[in-house]
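Note that one protein chain is taken out, while the other chains of the complex remain in position.
All chains are identified by letter, namely A and B, in their written order; residue positions are counted from 1 within each chain.
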Amino acid sequence: MSAPSLTPHDYLHAQVRWHPLEYIFWLATILPFFLFPNYLSLASQIAITALFALSLDLILGYAGIVSLGHAAFFGVGAYTAGIISKYGYGDPLFGLVVAALLTGLFGFATSFIIARFKHLALIMITLGLGFLVHELANAAHWLTGGADGLQGIKIGKLLGIYEFDLWGRTAYVYSLVMLFLIFLLVRRLTNSPFGLALRGIRENSVRMPAIGAPSDAHIRKVYTMSAAIAGIAGALLAQTTSTVSLGVIDFQRSADVLVMLVLGGAGMLYGGLIGAVIFMVARDQFSGINPQYWYFWIGLLLVGTVMLLPNGILGGLSHLYRMLMGRRST
Amino acid sequence: MAGQNPALTSDLAEGTTTLGPIIGVLFDGFAYGMLLFLLSVGLSVTLGMMNFVNLAHCAFAMLGGYVTVTLVHRFGWPFLATLPVSFLAAAVMSVALERTLYRKLYRASELDQVLLTIGLAFMSIASAAYIFGTVLQPAVTPAWLRGSVVYFGINFGVYRLFLVAVGLAVTLVLVLTLEYTRFGQQVRAAVDNQRMARGLGINVDGTFAVAFALGSGLAGLGGSLAIEIVGLDPSFALIYLVYVLIVVSVGGLGSIWGSFVAAVLIGVSDIAGKYYVPQFGAFMIYFVMIVLLMWRPQGLFGKR
Partner (left out) sequence: MTALATRNVNKSFGQLQVARDISIAIPKGERYALIGPNGAGKTTLINLMTGMIKPSSGQILLEGEDITALHPDARVKRGLVRTFQINTLFPNLSALEAVTLAICERTGDASTWWKAVPSYRDNADEAYAILKSLRLGDHAYRTTRELAYGQQRLLEIALALATRPKVLLLDEPAAGVPPEESSELFSVIADLSQDITVLFIEHDMNVVFRFASRIIVMVGGAILLEGTPKEISTDPRVREVYLGGAHHG
């Protein structure tokens, strides 16, 4: 490689610039209004799940924290929004704020435990915390409705005007806008020095303290943010469907979001989004099949992804793209 | 949901003295702990040796269970005779998977190992559901292992006594193997410091393969023995994985004693929790695990 004509500033700008494909992606999210008007409820579910996957990508794809219990935050957010709506606080945006704050606080508290562990112990702690929260929700049925689900949810109108209709129009606009806004925030974060530090933690957690990085503090920060975002996603679910059951907080949900993120490709922001789309659409299409068989194919997909496509679909595609385009220095 | 199987605590109801329930809980907990030990020890040792996170471990246990069920109900085999077969079946299956898939991921990230093995676990659950259906399998215990005996006015389940006997026997064999055989020494060296062991000329990969097969075989044995205590259905592979992981992380990787102590601790906590505080029973073990890991992140007997 001969002397680069690129200044360091040009180079760094190129790393954070918006790629044309990104514009196409976001424009495409408007298509369901025209192409699939009967599927807007599903579309809003997908947007919510994509937001959840994005929150997991922050800790897994960027900081390298493998969590098998992230649904705990999703569930706390969902239950929070649902519960306060029973007591007259049904305004959706208000519910989002409260859910984000509460879940963020919960995430902050658990982050102190999380930051202390690595490897298997960390995986176990996240698994244990997930189960613990699930059992709590189950046991506290005076609050959560337990196995019967939360009763009496009363969600108000969005901005005081738009009711959540049966066709899912309001739901989709609402979820999509929240997804986009939070995506913008997360994108900014990953392009910041803090984002670089997170990548450093994932790439080599031993080197980080050796360059003076307070890794524990960084991890606590990102974990709290991730929890809050997952909580917002959960609250969105509660508000758009007016139901909250134990399914929002169980291991299945934690495992599914992990599968989606890995399928799409972790550490690229769009991987979780694309994985969510593919997973949810496939599940909807194959919903007729016995659930056992669904999990056979998911299992096979996981095995295939690990053995053949270690960076998920997005990673594989970008690898292909780079191969086809030849080597270029940005 | 796991652990709500009445078979777990049925004997307790028949305690005939006031001391009965406490001894009964301890005994049942210890017996359950023996079962957890059989299921967990293989994973602990292989994790300690190669740091390979095998979340399909309980799928091997499930395989052993289904082998026993098939042999007993379809081919009329006596229960005891099926135990070595389920051990072998699980061991063979593990070797096949190790050769083809696992060994490619020894240096891969934890996440990749987790995903691969969870994927395999999912596939095994779906396959079991396809072949055997999702129902709880009927009991396989022969008449002479059922019922209970009374000592000092307390009821002890015969099957649980059998379980304790098998557990202690296996523990003895494992400890002796580890201390006095060359294979055992190689395992200990590899758990202690893999790089140094290689440097000393120990064939770590080969030792690992054998340990892995043995550990999986023990899981298969555990799966067969579990049928009477907790029942067998396709969800076994994931539900008991959680318990096993708790035992392994609390006990410390690569430690037989660690697995033993942790298994007993978890077994007793679980039974005691469910008996004395049923509303929060399921809580107990997660709470115990988190507290213990916070106190000693490497487990009770783990290294460093």
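Rule of thumb we're sticking to: contacts are C-beta pairs under 8 Å (C-beta built on N, C-alpha and C of every residue); 3 or more make two chains touch, one makes a residue touch a chain.
Every value quoted in this text rests on a predicted model; they were computed, and no experiment measured them.
Peer 1: Please identify which residue in A:K86, A:K154 or A:R207 touches the non-displayed chain.
Peer 2: Residue touching the absent chain, from the options given: A:R207.
Peer 1: For the chain left out of this view, which of A:G69, A:G156, A:G195 or A:G231 touches it?
Peer 2: Per the contact definition at the top, the residue touching the missing chain is A:G195.
Peer 1: Determine and list the chain A residues touching the chain excluded from the picture.
Peer 2: Interface with the chain not displayed, on the chain A side: 1-4, 6, 8-9, 11-13, 15-16, 188-189, 191-197, 199-200, 203-204, 206-215, 217-218, 221, 329-330.
Just so it is clear, only the chains that are shown with their structure count from here on.
Peer 1: So what's the Cα centroid distance for chain A and chain B, whole Å?
Peer 2: Going by mean C-alpha positions, chain A sits 34 Å from chain B.
Peer 1: Quick check: in the complex, which residue numbers of chain B touch chain A?
Peer 2: Going through chain B, the ones touching chain A are 47, 51, 53, 101, 104-105, 108, 110-112, 114-116, 118-127, 129-130, 134, 234, 238, 242, 245-246, 248-249, 253, 279-280, 282-283, 286-287, 289-290, 293-294, 297-299.
Peer 1: Which residues, counting only chain A, touch chain B once they are in their complex?
Peer 2: Spelled out, the residues of chain A in touch with chain B are 60, 66, 68, 113, 116-117, 119-121, 123-125, 127-129, 131-132, 135-136, 138-139, 251, 255, 258, 262, 266, 290, 292-296, 298-303, 305-307, 310.
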